[in-house]
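Missing here is one protein chain; the remaining ones are kept as they sit in the complex.
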Amino acid sequence: MSTSGHALALDGLTKRYGSFTAVDNVSLRVESGEFLTLLGPSGSGKTTILMAVAGFVAPSAGTVLLDGRDITPLPPEKRDFGMVFQGYALFPHMNVAENVGFPLRVRGLSRADRDAKVRAALDLVQLGQFTDRLPKQLSGGQQQRVALARALVFDPNLLLLDEPLSALDKKLRAELQEELKALHQRVGRTFLNVTHDQEEALSLSDRIAILNHGKLIQAGAPAALYERPATRFVADFLGKSNFLSGTVSEASGAMMVVAAGATRITQALPEGAARPAPGASVLLSLRPEKIAVLGEQDSADNVVTGTIAGWSYLGAGYSLRVAVPDLGEIRAVLSAWRAPIAPRDGLAIRLGWSADAAVPVAEDAA
Amino acid sequence: MNGMAQQRGWWLLIAPAFLLMVAFYVAPILQVLAISFTEPELGFGNYERLFTNMSVQRVIITTLRICAITTVLALILGYALSYTIALAAPRAQVWWLMTVLVPLWISVLVRAFAWVTLLRRQGLVNTWLTSAGIVEQPLELVWNEFGIIVGMVHYMVPFAVLPMLSSMREIDPRLLAAARGMGAGRGLAFRSIFLPLSLPGVIAAGVLVFIFSLGFYITPAILGGGKTLMVAEWIGLQILDLIRWGLGTMMATMLVVAILVTLAVFSRVLDLRRLFGSGA
Partner (left out) sequence: MEGAYKPGPLGRGLAWATAIYLVLPITIVLPVSLTDQRFLSLPQETLSLRHFATVLGSAEWLGSIWQSFLIAIVATVIAVGAGTLCAIGCWRISRRSTDLIRALMLLPIIIPSIVYAIGLYRYFGPLGLLDRFLGVALAHGVTGIPYVVITVSTALAAFDPRLEQAARGMGASLRQTLAWVILPRIMPGIASGAIFAFIHSWDELVMVLFIASRNIFTLPRRIWDGINENLDPAMAAVAVLLIIFTSALLLLDLTLRRRRNQ
């Protein structure tokens, strides 16, 4: 049983259906042993890409490479990829052992070899005692684990997952996320996951590739994407974000000043970013959790005064919508325990954030 | 609003159909059953003929043989058609379905007539065979068991396709894609996944075709030429020509019993409501 994974590369992958472009010139590397998630809203092309990797969809242009070898012309049954489908696709007329053993039957293993590997695979997902059950006798979480065992039992080059957790309720989803992550570490293979759930992507992945309208917008480690989103879309899709727009009034060293109406925002320039010219318009993404509600005496790099337009109680904290002149409506979060203020509509409050809290992002392409 | 009166109103709606059926359908059928025990004399005399009369036994065996062959052929041909339709692209499916539905609507007389035209000695098939030099003498293709089977299978294939197609459409397409992704070839994916899951539809189709074939009158009568007799035509002869009411009604009763027994045996495996609903 080889413990090293395989590397996958997509080179200019494009898929058109008539005049509709589902996948638009996507190039991506998945490193050996990596857990990479394709993340995006529905219609972003992520499932189409997965299906192209699996071989069920023939690309209109571009190639799929496995360890440098072009596998684009290869039919799905020859690619040796493990796949977990949405809804699991467990064969209803076979029991757990027969389901998991099916890929081995296909590959002509003897009965004894099959049984041994099936047992090993089921132990891997902690379902060893369910071999005789039929799929309909299993819970959603158990079915998902059988699907995983079936996908891994034949030591595939790659594991492809098509929204494997979307059919489960919230609590079960959280539980299985952790199990999936642990499984990846145990097995050490390359996992390619597709989801629209950004929390899932953030918690499971070594790297995330964000897609929208068939295009690859940004790829990188979860923290990198969260802290330095490239575009408005990425900032908005991963977590929550406020957007402040203005023009650069001056820029020098590692800082710049952005003018929005009468307000001046002190903004640190991110490392490696080009210094913008004065007069250029700029969009800043500012996450709610990085904004502090200031008391009378507190200060920060940026301080604005606004009035509460609305608020919600979330148990652990409050979510505030604050109307700020020149900047529009800003969302901030406030921890409920020992909160400095008691939120109510119309209350005037001071908000503050540091110069490196916000990050400039590009406007989305049309 | 009086609850009882409300219910009574709904029951009244059922009354006309119920009364019509009882008076004009059930009663004549029960009379047939009664006659089999009372004419020419009271008792089981007619039923004894099942064991003693050669001609009775010959008709039964001929009928069962033809119905069995028809069912098997209709299932094979129907399965190939259903399988293709179920996996075809939506636009192609419409055309395939037409080939199944259009014959269904054409009168059974027209269909039997078409077969006579094609299969008789001076018919088109024989003309083509002799002019192409494949055979020297025209073949006896009609007015015998062969002709009956050709005509019956032609009639029954659409009835086989409908329940099989309906059950195939319920197979989750992701199961087949999953099998393929796991490396299964076309044959294995079909044998171990598709075929077992389509079996309920096949059984339903088999029962439907067999039951319809047992009591079939028109096609076997036209294509049998009076020499090969199936049970429905035989019953007609007893009643209209030979005036042997006892024998005729006895066979008719046995026919109904055979059908009800078949349904009862398979009722455990089938959803009968769907079976007869899907025929429409």
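What to note about this one:
A and B label the chains in the order they appear, each numbered from 1.
Just so it is clear, contacts are C-beta pairs under 8 Å (C-beta built on N, C-alpha and C of every residue); 3 or more make two chains touch, one makes a residue touch a chain.
Note that the structure is a prediction, hence the values are computed from the model and not measured.
Remark: the omitted chain is touched by one listed residue; of B:147, B:163, B:183 or B:248 this is B:248. Taking the complete complex into account, residues 1, 6-7, 9-14, 16-18, 20-21, 24-29, 31-32, 35, 76-78, 80-81, 83-87, 96, 99-103, 105-118, 120, 122, 124, 154, 157-158, 173-174, 176-177, 180-181, 186-187, 189-190, 211, 214-218, 222, 232, 235-236, 239-240, 245, 248-249, 252-253, 255-256, 259-260, 263, 276-277, 279-280 of chain B touch the chain not shown.
Definition applied: only the chains that are shown with their structure count from here on.
Computed centre separation for the pair chain A/chain B is 57 angstrom, with centres defined by C-alpha atoms. For chain B in complex with chain A, the residues that touch the partner chain are 172, 174-175, 177-185, 188, 192-193, 196-197. Residue ranges on chain A touching chain B, taken from their complex, read 54-56, 76-81, 83, 85-87, 89, 91-93, 102-103, 105-107, 150, 154.
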